[in-house]
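All protein chains of the complex are present and in place, except for one that has been dropped.
Chain nomenclature is as follows: A and B, assigned in order of appearance, with residue numbering initiated at 1 for each chain independently.
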Amino acid sequence: MSRRKPARVLPRAFLALHLLLVAVPILVMVMWSFTASWPWPSLIPEAFSLKGYAEVFGGANGAAVLAQSVGIALATAVLTTTVAALGSRALARYHFRGKELFRFATVLPFLIPTTVFAMGVQVVFLKMGFARTVGGVILAHSIVALPYAVTIMADVTAAAGGRLEEAARSLGARPLQNLVHVILPQLAPGILSSISMSYILSFSQYFLTLLIGGGMVKTFALEMFPYLTGGDRTIASAYGVVFLVVTFAVFLLVEWALKKFGFRAGQDLFNLQ
Amino acid sequence: MINRKLKRALAPYVLIAPACVLLLVFLYGVANGIVQGFGIMPFLGMTTPTFDYYAQALSHPELIASIKYSLYLAAVSSALAVVGGVVLSAALTQAKASRLFQLLGVQVPISTAHMLVAIAAVCLFAGSGLVPRILAALGLTTLAESFPTVVGAASGWGIIFVYLWKEIPFVAFCTVTIMANISEKFGEAAAGLGASPARTFFGITLPLCKGAIVKAFLIVFAFAFGSYEIPFLLGPTLPKALPVLAYIEFQDPDLMNRCYAMALNGIMALICTVLAAAYFAVLQRERKGGRS
Partner (left out) sequence: MSNRSNAAAMTRRGFVSLAAAAGAAVAAGSLTACTSGVGGEAEGGAGGPVAADVDYANWDAVLEAAKGQTVTWYGWGGSEPRNSWIEDVLAPTLKDKYDITLDLVGMDINDILTQLSGEMQAQVEQGTIDFIWINGENFYTCKENGYLWGPFCEYLPNFNAYIDPEDAEVAYDFGSPVEGFETPYGKTQMQMWVDSAKVPNPPTTLEALLAFCKENPGKVTYPEPGDFTGTAFVCCLIAGVIGKEEFEKLSMMSKAEATPEAVKAIIDPGLAYLRELNPHLWQQGKTFPADSTLVSTMYADGELLMNMGYGSPQALVADGSLPETTRSFIFETGTVGNSNFMAIAANAPHKAAALVAINEVISPAMQLDQYQVLGNMSVLDVEKLSADERAAFDSVELGAADLPMTELLTHRIAEPAGPVVPVIEQLWLDEVVGK
């Protein structure tokens, strides 16, 4: 194996550079989240303040809103990934009339501006009584996340193929056994990617949440956005930091849960080693 | 026997049913938005379809410049993002990067809101941002003073920077799984046969990843073309990106302006749909290629 070592120097250098480029804006954000003032030309902030974090967690409901956002995002992730997994299975395993139309339709939501969809769907949801409910928000988020989830799941499902499954069946595995012990473990890397992508899309969704939730369904992104556009960098950055920390905590938890249920994530993003 | 055949024929439709429900809601919503562009707003008593708003939108003096500018931003961002993303993906695979690295290098940028990156870009690169400060502290005063503005630059480099920071990792995210698989399957074999890593990469890995790469490119392109937040914040006063133009009209409190805004959105959606068709054609070809 030693002969392959030199081949890793260049990639590693590149990765180090990449990490640096990623880190700089994040560090600036972390710095700003504690900063009261940072005038020209000082290289470090002149006065520090915790007002940003006080604003994020302050008040009676700061934590409840955060919990609600995480709940909505997780529900969206599970819903979208389930729907996408089913659809992908149809695409990968079956020939049916309308297959190409279906494939085309699943990519539409990321090609049509969210504003167009959001304004139209707001009226529809209001008429159907979905608007201003957590369920309505989850449904709307799932639509936005669907094309990403289908893209991911379709690849993984196609790659997994059906042979292992057939083999298990011919050995007498019941459908449920097959699902739990063969199909899901094979799809695990895709499931994890799809869940994390859908989660992020839902957790950071502003405009759609606003229109569908009508201000009654409060999420973290909804509270963060006025500060992003409102110019208070300290508060905006504090929101950003909390946003990232919470997202990662959830990712790690999801991964841990999947492992606990015995799905090896295999060669996925989280476990390339 | 017949029963089983029927089951097999129905199975795909049962599988796609939940996705179809979501997509129908989506299409209904879009249709609802699109008709406003034709002046149909029943709640205001407007029910006669008209092309006036499209005519008005098409004769907008800034329209052509805006479309060009948006295409430019989207093309540059997505092309660079794909190159960077593929290199990152390859580096991740080659270096057998640790899981922690993946989390930090890929998931952090994907999880950071665009607006936050824009704010960080302003803090870093604005005329009195951190980078000019560092330059000044190093005594490079002229360089610090002539630092190109990140806000309102006609080249849109600030916008492109924000998109790249977010989308390079996204492209890597889309391609790394498949690339790792390929490298595992064929890499050893190719190396065993004496192929150089570069040849393996360009000869085997890249062609096999083409589908995923093209998909990622189109997603990034469509996003950069259609979203308004970053060009609104960092773009120049003239020309404005197309989504910014539509957004400003859309924000006008006069509801009649909605029709006009929706017409602009309709033009944007049309360009996106052409893109979608291209995307679809690519998918088709890729799958056919894959089957043969």
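The rule we apply is simple: a contact is a pair of C-beta atoms (placed from the backbone, for glycine too) under 8 Å apart; a residue touches a chain by one contact, two chains touch by 3 or more.
The structure displayed is predicted, hence computed values, not measured ones.
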* Asked: Which residue among A:Met29, A:Val78 or A:Ile183 touches the omitted chain?
  -> A:Val78
* For the chain that's not shown, point to the residue among B:Ser98, B:Thr149 or B:Thr273 touching it. => B:Thr149
* Asked: Of A:Val116, A:Leu210, A:Leu244 or A:Leu258, which one is in contact with the hidden chain?
  -> A:Leu210
* What chain B residues would touch the chain not displayed? -> 14, 17-18, 21, 41-44, 122-123, 126-129, 149, 151-154, 232-233, 235-238, 248, 251-255, 258
* So which bits of chain A touch the chain we can't see? -> 36-41, 47, 49, 51, 55-62, 64-65, 67-68, 70-71, 74-75, 78-79, 82-83, 119, 122-123, 126-127, 129-136, 138-139, 207, 210-211, 214-218, 222-223, 225-227, 229-235
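Rule of thumb we're sticking to: only the chains that are shown with their structure count from here on.
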* Approximate Å spacing (C-alpha centroids) for the pair chain A, chain B -> 16
* Enumerate the contact residues on chain B facing chain A in the complex. => 8-9, 11-13, 15-16, 18-20, 22-23, 25-34, 36, 87-88, 90-99, 101-113, 115-117, 119-121, 123-124, 128, 130, 133-134, 136-137, 165, 168-169, 173-174, 176-178, 180-181, 184, 191, 197, 212, 215, 219, 222-223, 226-228, 243, 246-247, 250, 262, 265-266, 268-269, 272-273, 275-276, 279-280, 283-284
* **Complex interface listing, chain A residues touching chain B** => 4, 7-8, 10-12, 14-15, 18-19, 21-26, 28-29, 32, 40-43, 82-84, 86-87, 89-90, 93-94, 96, 99-100, 102-113, 115-124, 139, 142-143, 146, 148, 150-151, 155-156, 159, 189-190, 193, 196-197, 200, 204, 221, 224-225, 228-229, 233, 236-237, 240, 243-244, 247-248, 251, 267-273
